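I'd like to ask you about the structure that follows.
Removed: one protein chain of the complex. Kept in place: all other protein chains.
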Amino acid sequence: MPEKGPKPEDLLRVEHNKLPEKDWLEPDVDFKAKHGNYCYPSKPKMLEYLGMPNPRQWRPADDDWKLPPDWQEIIYKGMQERLDRFRSFKLFMDICVRCGACADKCHFFIGSGDPKNMPVMRAELLRSVYRRQHTTAGKVLGKFAGARDLTEDVLKEWFYYFYQCTECRRCSVFCPYGIDTAEITMMGRELLNLVGVNINWVMEPVANCYRTGNHLGIQPHTFKDNIEFAADDLADITGVKVEVPINKKGAEILFVTPSADYFGSPHYYTFLGYMALFHEIGLDYTMSAFASEGGNFGLFTSHEMMKRLNAKIYAEAKRLGVKWILGGECGHMWRVLHQYMDTMNGPADFLEEPVSPLTGTRFENATSTKMVHISEFTADLLREGKIKLDPSRNDHFRVTYHDSCNPARAMGLFEEPRYLLRSSCNNFFEMPESTIRERTFCCGSGSGLGTDENLEARLRGGMPRANAVQYVHEKHGVNLLTCMCAIDKATLPPLMEYWVPGVEVAGVHELVGNALVMKGEGERTTDLRGTPLLTKEEVTANV
Amino acid sequence: MAKMLYPFLIVVALALVGYAGGSLPALQVVFGIIIPYIAMAAFVAGFAYRMLGWVRSPVPFRITTTAGQQRSLPWIKANNLEAPANKLGVLGRMALEVLLFRSLFRNTSAGLRGKRLLFGEEKLLWAGGLLFHYSFLVIILRHTRFFLDPVPFFVPWLQAVDGFFQVGVPAMYITTATILVALLFLFARRVVMPQIRYISLPADYFPLFLILGIGTTGVLMRHFFRVDIEAVKELALSLVVLQPRIPANVGPLFFAHLALVSSLLVYFPLSKLMHMGGIFLSPTRNLTNDNRRRRHVNPWNYPVPTHSYAEWQEEFKEKLEMAGIPLDEDLDHKPEMAAARGGHA
Partner (left out) sequence: MYDGKYIVPGLLIFLAVFFIPTAYTYATGGPSQPPKPALPANETQCVESKDWMRDNHMQLLVQWREDVVRNNDRTYTSFTYNKQYKKSLTNTCLKCHDNKQDFCDSCHTYAGVSPNCWDCHNVPKEVSS
């Protein structure tokens, strides 16, 4: 945390009802004053590697963004193309009545009070240009019809606000017409990308992922080293030595997970949980050093880039000759896998309909895509009695669960993780209803915004989530925030440190791994992160 | 202020023009026959045009917003209305959305009290919206007594229910009061609530004023400056059966009413009021959440450059060998894939 950054009580001084007198149609972003609220632009070499337009050095605070000379034409054409391709886009441009139900649903608006962070406004930034170009009223009446020309200032405003939306879709739950701001932001970013306006925190992972197979740019030998290192760690903790097959042809299942799981903390402990679980049930699986990333920052770039990065998963499943694919804990990864992969890179007719080799359960909900979520898989194991959990090993935790946006609002994955958590620990507490399940609040750093240069925006955007955690922290002594998203795991810890010190962050399968009773294991003295377990006396004292 | 004032003045002007036109026998044909016909045609054609405009664009991805538990393992209770796994669920979800404004019913208000973020139930917008739409529906159905000959069975029934309180003669309808209250509420929140005032455009005030104008002229005709109802029906019916004629004694107030209604019909397809048709097409609501069970097809799913395993193995061959990761000797090198890549080294 920056020493001289704003204190929590300063960030909490947010006025939601004091709005500027100035008409919103006047673009108004002072990048110098807004330092800490936006991300830095993509390095040219990332765009060059990916074959994307207008690679160059530039800074948002510069007056000249070095746009191509015909940038307006490019955007107009791009907009037309997308209106013809996406009914969602066309419809959402047309039918909003500006009822304002979405206004205070956005974590960025709640945290910043910036009126253009109201979802309706975020869309109006685009709509105003759409009206000017595509509606008679907008062409004739201009500003009076809420229409405006696409100027450089408007484009700068787009950049600022479309990279201050985490595509979490919370507003779309409340919109009476189901208008989805994620869809708007995705279109906005696609258009910006056409003229080379993008952020490095998205483009570098994309370029890495395209080259090495994962966002972090981990090359195959390091991939293997990390996994072996993890296996050693697991052996130290449990006394059980596990094998993790890599690029093994003919395995039954390909396991794909976000690269942070084997590279970042606290993701790593969840990864240990997976390894322990797969070993315990004797799963015939393999990981891939090529399809070494489940996440897909292409989603935060363009539909095309999403498809380009996603293609490797089916390709690798085909090459390795597996029967089906199992996916680890991740948020946007699962949005892509659940809602896009089969359409983009399917049909996966070379795979088999997924059946759990241990329970014989046929995963009816994944018969076409042939990819199963780890929490569905493990919940089935537990239900069928194939694994044994000792929840007392998590007695040092008082646990709550953060529904990660995408599994919540793009899959409806609510009960599987809760079933696992309730079976893995003895102290589970839900956060207030308005902040969980389909109403869950984003971590504030999704969609490629989880970097340092926009820390203030992240802390503000994460405030609603943190506030709910603080509530259960104070009321129930909650000290562990669980979630199922790699970005959450990376960005919730600093958020907690800032707003609710004393709360740690973990994945669901970390708790499963802690509780998992393994054949041939020694007595566990620590959990997967090395924290000593409570002694029997301490447990009794706690009760 | 201009955002409110101009739409208001436009509506007043429209009503006055109608009134003036109705006062001049020579212009009655224009305001009583020609304009209403044009308005009706514009509405029907415009509505169809807008709907077909949306239908021309495909739905490339199934982007359902799930607001309930998915259907996965058989022992986990799925919510087929909030995360519909089949068409029946979608039908139910859409019915709730269209008939009861389900999503709006979820509305909460968020606010900071000290260091605590609090959420309150906020059902007023839902109630006001529902009240307005249903009042309008009942009013339109009641008005069929002017367009249908003989008057169908449900009209007296509706009138009896709607006029249940028998206040005044002719009886004041409940929906007259409710639509006016609802409209004033919807207007007031645009004025009073700072966030909503900030986002409101003239295009938000105009339809409110227009419908308020229609309601007001209607109330005036029924309760204050009575018009000859037989003449009104004669005119309406003559339009309906395509034998238009202007009876004597229609009264200019009716022409003001008609001018505003015609304006609404013309304005409707040009405006946000198309949410009426649009809601049925909303992809986050009208699609099933069975993406992994049933493949969704994107009609423009064009090929994209990808980084193939073969290229990847080639690039990292030494490192793979060093790490002892098995190399694939049996690779299908596809030159056309490489050709399609382009753009990078």
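Lettered A and B in written order, each chain numbered from 1.
Convention: a contact is a pair of C-beta atoms (placed from the backbone, for glycine too) under 8 Å apart; a residue touches a chain by one contact, two chains touch by 3 or more.
As the structure is a prediction and not an experimental result, all values here were calculated from the model.
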Neighbouring shown chains of the undisplayed chain, as defined at the top: B
From B:75, B:147 or B:165, residue that would touch the chain that is not displayed: B:147
Chain not shown: contacting residue from B:74, B:156 or B:194: B:156
Touching residue (missing chain; options B:15, B:59 or B:138): B:59
In subunit B, positions touching the absent partner: 40, 43-44, 47-48, 51-52, 55-59, 144-152, 155-156, 159-160, 166, 169-170, 226, 228-231, 233-234, 237-238, 240-243, 247, 277, 280-281, 299
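Here, only the chains that are shown with their structure count from here on.
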Chain centre separation in whole Å, for subunit B relative to subunit A (CA means): 32
Subunit A-facing residues of subunit B, complex: 6, 50, 53-79, 82-83, 85, 97, 101, 103-104, 106-112, 115-117, 119, 125, 129, 189, 193-204, 270-272, 274-275, 278-279, 281-285, 289-298, 300-301, 304-309, 312-313, 315-316, 319-320, 322-326, 328, 342-345
Complex contact set, residues of subunit A against subunit B: 8-9, 12, 14, 16-20, 24, 48-52, 83-91, 94-101, 103-105, 110, 115, 118, 120-121, 124, 135-137, 144-146, 169, 172-180, 183, 210-213, 219-221, 224-225, 246-249, 289-290, 303-304, 307-308, 311-312, 315-316, 319, 337-340, 342-344, 346-347, 361, 363-371, 376, 379-380, 383, 408-416, 419, 432, 434-435, 438-439, 463-464, 467-468, 471
